[in-house]
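We show some of the complex, not the whole, and keep each chain where it was.
For clarity, chains are labelled A and B in written order, and residue numbers in each chain start from 1.
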Amino acid sequence: MLTTRLYRDGVMDESEIPFAEISDRLADESVCLWIDITSPTQEILAELEAELGLHHLAVEDALHHHQRPKLDRYDTHLFLATYAVQLDERTGRLHSTEVTAFITPRALVTVHPPQFDISKVVHRFDADEDLAEHGVAFLLWGLLDVIVDGHFDTVQQLDGAIESLEDALFDDRPRDKEVQRRSFEIRKSLVLLRRLVLPMREVINTVMRRDVGSFDAAMSPYFQDVYDHVLRVTEWTESLRDLVSTILDTNLGIQGNRMNLVMKKVTSWAAIIAVPTAVTGFYGQNLPYPGADTLWGFWFSSALMVVLSIGLYVTFKARDWL
Amino acid sequence: MLTTRLYRDGVMDESEIPFAEISDRLADESVCLWIDITSPTQEILAELEAELGLHHLAVEDALHHHQRPKLDRYDTHLFLATYAVQLDERTGRLHSTEVTAFITPRALVTVHPPQFDISKVVHRFDADEDLAEHGVAFLLWGLLDVIVDGHFDTVQQLDGAIESLEDALFDDRPRDKEVQRRSFEIRKSLVLLRRLVLPMREVINTVMRRDVGSFDAAMSPYFQDVYDHVLRVTEWTESLRDLVSTILDTNLGIQGNRMNLVMKKVTSWAAIIAVPTAVTGFYGQNLPYPGADTLWGFWFSSALMVVLSIGLYVTFKARDWL
């Protein structure tokens, strides 16, 4: 599937350009072009390679999954690989989708699987169309901004998930199994998110350093803004990692605590129950003990059991063992 | 709500300036202006943007929450985002309030929600009014100094909270639940505090590097002083993080210790109680054992129980198991 947009002097001009005419349109210097390709076949990319003069390695990279954001420089163009992420709130698992882009002086070609919702990028382009005069820099900014906003939303969702984990942690009714499973999934997601977000700093840094030469200086604050978002996401991710391990540590402590409580209870009840057992054992001996086979013996034995049991119970209660 | 102050040649001159006259006053080169806006509406900020020629992105940032201190440079002004923090001593939870500022060559505009007590900043301005001749640098210093002092107070409070946690830790009467909950909250607060304090180094560093060009060199030691405070806060925060995890580790050890003690006690008492049970079991058999149905049998059985029980008790006591 193909989406195209042609801006002439900063104004949107055309939106459905046949693939074969791309290089013709780019001959016009006042033109800036966006091409979006969903799940391209190898043939389409080969055609694109020829049409725009892309480096073979870059085109190959667009077909393979990387799991590492990067911005590669080739002689005539840049190649960008980024990852859009999405959190499955139910399981706490993170899903990532690779979004790649070829950046030439007057065209941006984005390539991605259908899981990535390109309409968000379209909306961003529409919302800030007054920036369209800055050409490819504007298009690139729009793409990066949408991707990084997605990272931001995800880290926010993870923050929420950790918050609800804390509630489960200090819940009176222990939900250990849930805490363990959820915290494991969250930590796994954070490990993956970190791997996808950390290199974005370098990516955007390169864009910003580069823009001195080729991009419009007026776009600079906008890239700075995206960079600031990336920093916030990375710092937040680090904080959350920290929090999750605090939760795991605290959980260990809580378990140990609960274990101690259970042990004390077990001991106490065992002692309380052992007393009547010992008494009835005594009175069950086939020996002429005082009160054997007499009624006062029965009352004495019963009273002994009750008094000793209650006595122990009260003692334990007072010591906070029950 | 609006607070304004106008300094002419380093002396306070006016304090209630209508919003619309701001740009007129700034036309006079001997003037330095402070404007404080509590919870501004979007309209007020739009007016401000026009009046002072601020960048749209900076004004937008003042409206959104960031959770990341920063100092952005725009062509005609700086944009500062910082966080005032406050510790709820009862729960150990940290609350943060965003304070943002626009810094132009001759004006400082601070923007914040009502939770931030601007009067502290006012008092700082009054207390050091001999520095007012340094213009905006003085105003900016006053603001930063108050914010960082707040960070310092908070880290000091957290230090106190950790101190009292230690007492709970080694208390003879185990207060595990409290220790866990408090240490969790404190560690969470430290994670957040770190996120808000660490980037302040960079913020103030930028101010200090910048001041070579535009700020009065005489303000330099004052910014250095604030910077020093920031370093102390960050180093202290790291120390406290270290201490809290030491507390958690130690707590695990103490729990294990207590568990071992309980186990030894349980075992000992179980053994002591098992002895009379075994004896009475023996004498309860329907068999013609020695002493069956005789009085000496009864005395023998009773003596056996007492002697064995006491013997075990003494043995365990000697081995420090009871």
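Some points to look at:
Here is the rule we go by: contacts are C-beta pairs under 8 Å (C-beta built on N, C-alpha and C of every residue); 3 or more make two chains touch, one makes a residue touch a chain.
The structure displayed is predicted, hence computed values, not measured ones.
With respect to copy number, the whole complex recorded in this structure file holds 5 identical protein chains, 2 of which are shown.
The working rule: only the chains that are shown with their structure count from here on.
Each chain gets a centre from the mean of its Cα atoms; for chain A and chain B, those two points are 25 Å apart. Of all residues in chain B, those touching chain A in their complex are 55, 57, 61, 66-68, 70, 72, 74, 173-174, 176-177, 179-181, 183-184, 187-188, 191-192, 194-195, 198-199, 245, 248, 251-252, 255-256, 258-259, 262-263, 265-266, 269-270, 273, 276-277, 280-281, 283-286, 291-295, 297-298, 301-302. Within the complex formed with chain B, the residues of chain A that make contact are 166, 169-170, 221-222, 224-225, 228, 231-232, 235-236, 239, 242-243, 246-247, 249-250, 252-254, 256-257, 259-260, 263-264, 266-267, 270-271, 274, 277-278, 281-282, 284-289, 320.
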